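Only a single protein chain was left out; the remaining protein chains are all shown in position.
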Amino acid sequence: MAKMTMIEAVRSAMDIMLEKDPKVIIMGEDVGYFGGVFRCTAGLQEKYGIERVFDTPINESAIVGMGVGMATQGMRPCVEVQFADYMFPAYDQITQEAARIRHRSAGQFSCPMTIRMPTGGGIFGGQTHSQSPEALFTHVAGLKVVQPSSPVDAKGLLIASIEDPDPVIFLEPKRIYNGPFDGHHDAKSVGWATHPLGEVPEGYYKTELGKANVFREGEAVTILAYGTMVYVAEAAVKETGIDAEIIDLRTLLPLDLETIVESVKKTRKCVVIHEGTRTSGFGAELIAEVQEACFYHLETPIVRVTGWDAPYPHAQEWDYFPGPKRVGRALVETVEA
Amino acid sequence: MAKMTMIEAVRSAMDIMLEKDPKVIIMGEDVGYFGGVFRCTAGLQEKYGIERVFDTPINESAIVGMGVGMATQGMRPCVEVQFADYMFPAYDQITQEAARIRHRSAGQFSCPMTIRMPTGGGIFGGQTHSQSPEALFTHVAGLKVVQPSSPVDAKGLLIASIEDPDPVIFLEPKRIYNGPFDGHHDAKSVGWATHPLGEVPEGYYKTELGKANVFREGEAVTILAYGTMVYVAEAAVKETGIDAEIIDLRTLLPLDLETIVESVKKTRKCVVIHEGTRTSGFGAELIAEVQEACFYHLETPIVRVTGWDAPYPHAQEWDYFPGPKRVGRALVETVEA
Amino acid sequence: MPIKINFPTPSARPGETPDFSRYDFPEPGALPVPPLDITAEDTLEYANSLIRVLDDDGNAVGPWADYLGEEGNDDVLLEGLRDMLKMRAIDARMLNAQRQGKTTFYLQCTGEEAIGCAFQRQLNKGDMNFPTYRQQSLLVAGGYPLKDLFGQYYQNENDPLGGRQLPTLHSAKDYGFFTISGNLGTQYVQAVGWAMAAALTGTDNIAAAWIGDGATAASDYHSAMVTAAVYKPPVILNVVNNQWAISSFNGIAGGTAATFANRGVGYGIPSIRVDGNDFLAVLAATKWATERTRNSHGPVVIEWVTYRVAAHSTSDDASAYRPKDEADAWPLGDPVERLKQYLIQRGKWSEDRHKQGEAEIMDEVIAVQKESEALGTFINPQYLSPSAIFEGVYEEMPEHLKRQRQEMGA
Partner (left out) sequence: MPIKINFPTPSARPGETPDFSRYDFPEPGALPVPPLDITAEDTLEYANSLIRVLDDDGNAVGPWADYLGEEGNDDVLLEGLRDMLKMRAIDARMLNAQRQGKTTFYLQCTGEEAIGCAFQRQLNKGDMNFPTYRQQSLLVAGGYPLKDLFGQYYQNENDPLGGRQLPTLHSAKDYGFFTISGNLGTQYVQAVGWAMAAALTGTDNIAAAWIGDGATAASDYHSAMVTAAVYKPPVILNVVNNQWAISSFNGIAGGTAATFANRGVGYGIPSIRVDGNDFLAVLAATKWATERTRNSHGPVVIEWVTYRVAAHSTSDDASAYRPKDEADAWPLGDPVERLKQYLIQRGKWSEDRHKQGEAEIMDEVIAVQKESEALGTFINPQYLSPSAIFEGVYEEMPEHLKRQRQEMGA
């Protein structure tokens, strides 16, 4: 066991996979000599050589498109999109190509590629360094969509993603790269070093894709969350004193509906939270499934606490971010309804 | 009044707007001399000249990107993406540029552009001529998303879209370009000429964006649909004899929640149908809103009948298409639940 | 003063006289064979000229003919002619079959047969084409079973893709034919990645990317060009300039501003321009290009100049936007006729043998077609498992797809 930040955990996963499987390569903008703008690949080029870890031109479609070519040839590219906000030029390659190669070729070709991208706001990045586009991936059959909330999960899930036979979108909540963040931007931040989920095994291990984690057990209401919002949920629970069950989805697609339904049938109430814009966000999908599966158990409407339907603002970041106050209010309203 | 197909109605709208406003231009692949692969712009280049109606290179990002430039300069481009399946290369320009220009420039610039694209399947087009990507637009703040279900609506909505001060995604359900389609692919097709909704005023008129249409009044259950699926719903109603209220959304964003909620509060049951893939489809958003607004009125879970979570297949098109049988089954189950 | 801009228009529209005077092609044999490690800059003359071997009298002339040598011997060329005839027979039969409603869609490659048929001959086992929908000649010349081809056209039990794809969007890994995307351009850059992987994993395989003149405008053309210029992988970047992209002439893709090969030079990639209707020129240029890439000299762009004789597809009516007789006016002639003339001239072929050969090949094609039709066509569709929809979305089917499959009742 070692203390790791989420950056170190992600790096450790790539390090282990580069070591273990010669078919793994890492590429992306600034990931080579420099080691990535978030330092996730620092030292890897030096250790494995420029043929295994290298810089790419600033063209996300090329990054993913080359990745598709490599993956169909038999390699296992793990590519980085510098910010999730910059995945849009690659959206065609991701959704129409990577996601479909296996199906449309009836299995002749497959695309075992991992596409890492830092996601979410809370770092004063403005509208082009803050977006949470997960719902744009969950609508796409053929993709898997993963978002860890801690170093220990990040490493295990990234190894599982790289080894997965199908394309995986791996969303890294950048606000908690260095430590959990409860949504109180004015509070002192604490690093992963002091958090139990910053304890990470040094060697190889996998955290199975498609399995949610009951982050906190509770009876009063089920909170569905992922990434940074898990800690916001935790803070809201602490502050309201409501005994909520917090489910950290970890994998959004395929979704672990079983764990969710079991919880909601128990608590009979559900609050869904995410940072992305509300309309057609992933919360909508969660609500659609939960209300269908748990309709006769539900005592109150399922509510969403989300980013507003507007571009992520710079100065008003904390008015935009769905913090523990807003989540707490939703919890109280739901529990008292 | 004249008899028009949806193609003629759409063409008439563009014709009128080209005539009325010199700032309107039409561009897209093959839309010029040839008049578009679906003939929607036939004759317009001849009538208005190549400077108003012209062909573009095969680059959807360029089509939308040039459109953004023109719109911010003060023109009103109405551009065509040949199939909705080919909007993906333009997704960056649509979502990160067109949709945001007004907001990020605090109103200095705006982007009054209409992006037309044929959508949906049912024409044996395979996975790259059949997709329904509306949910990928409804997640984007700053866009309006429109889908007509008849010639008369198509013309009025397209004129309203071209005159709208903000970017509008105008999705044309290609399966019903020439006539309504009830989902029975083996039945004889009928043209708009024999349908009352094929009666279209010849001159200028607008159908307000953001207003749903109660397509059929009923008491037993509310069906939420748009485009082709409105007629599938109608067929399912006919075949099951269930007295459903069919709401044709017409505009998906902004959504006419008022009309929907009023209906569901009355019928106390709701079925949502669309052709796009299920997970994170627009149905999810509809369910999320309806269950929240109507929770205490709902007697049964809201169910979705949708395209499956797979690429649109070619040979198995009719196993994929959510036809009247599947919709009917959902209606029966809901009403009998 | 108001500023003028430009809207390119083709030289002739329906009712007008076809006009290709914008082209000034050199005489066959005019260009030398450059060294394999030529720089991009030095290919500029090749990029703005045209490599040709067959002259108007059916002689093979010039340095490229010599360079081809035994690889262009009569046996090879006779086989090549047969491949082209087979391709043309399939085109004819499938146009008919589509008109009869037996398939939903077909795309002819008439007039462009030499390109794929000659190119494929120069590839090795393990090389990979990233074709467009108009490169079925690569399959035909590569020995892909006609049974599989027709199976997909008719979407019956012989369809290797189980009905998932349009009839013309093939996938044949074992024949070095990548799964075709309907989205233009995307595969150009995939070919670059594949070629990089081929090199990185220590093979000596190369990739061949294919794109049409119209689709060079697509973004991923650029993705491919930049990455090929940077990493210099073993990839041949083919541009099939057949003058038209559905109804748009190649000026709408920038083709009147510069040649497509010239654009390659701009990126710093050695680029040549070749008469695509000249089987020997295609064979020779491909020999050069494959040798170059296989010997670690990096990528190469080839612009194949040709003409799309048929309509864009069975959904298209070309007479609505170009003169009906434009194909006849095409200055580079017909690839089948030109190769035939050469072989006759050499005493290896005759008009009679040609007729006979055509008939034999047509019979062969018809025989397979009939067999395939017996298994089902779109008029008489045979059950293809609906649950194939759910298979292969992922390697392992997740729960939600199992639930949907169940809901479907399949």
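Remarks
Note that the chains take the letters A, B and C in the order they are written out, and that residue 1 is the start of every chain.
Just so it is clear, a contact is a pair of C-beta atoms (placed from the backbone, for glycine too) under 8 Å apart; a residue touches a chain by one contact, two chains touch by 3 or more.
Being a predicted model, the structure only gives us computed values, none of them experimental.
Every shown chain that the unseen chain touches in the whole complex is listed here: A, B, C.
Across C:161, C:200, C:309 or C:389, the single residue that touches the chain missing here is C:200.
Interface note: of C:129, C:152 or C:219, the residue touching the hidden chain in the full complex is C:219. Residue in contact with the omitted chain (choice from A:21, A:51 or A:202): A:51.
Taking the complete complex into account, residues 1-8, 40, 195-196, 198-200, 202-206, 216-217, 219-223, 226, 229-234, 251-254, 256-258, 262-269, 293-296, 298 of chain C touch the chain not shown. By the touch criterion stated above, the residues of chain B touching the omitted chain are 23, 25, 51, 56-57, 59, 61-62, 65-70, 72-75, 77, 89, 92-93, 96-97, 101-110, 141-142, 144, 165-166, 210, 254-255, 257-258. Summarising the interface, chain A meets the missing chain with residues 29-30, 32-34, 37, 50-51, 54-59, 61-62, 85-86, 88-89, 124-129, 278-279, 308-311, 313-316, 319-320.
Keep in mind that, in the parts below, only the chains that are shown with their structure count from here on.
Distance between Cα centroids is largest for the pairing of chain A with C. When every chain is reduced to the mean of its C-alpha atoms, the one closest to the centre of the whole protein set is B.
Centroid to centroid, with C-alpha atoms defining each point, chain A and chain C lie 42 Å apart. Centre-to-centre spacing of chain B and chain C amounts to 36 Å, using the average Cα coordinate of each chain. Chain contacts: chain B has residues 61, 85, 88-89, 127-128, 279, 308-311 touching two or more partner chains.
Across the assembly, chain C contributes residues 162, 164-165, 169, 181, 183, 219-220, 393, 400 that each touch 2 or more other chains.
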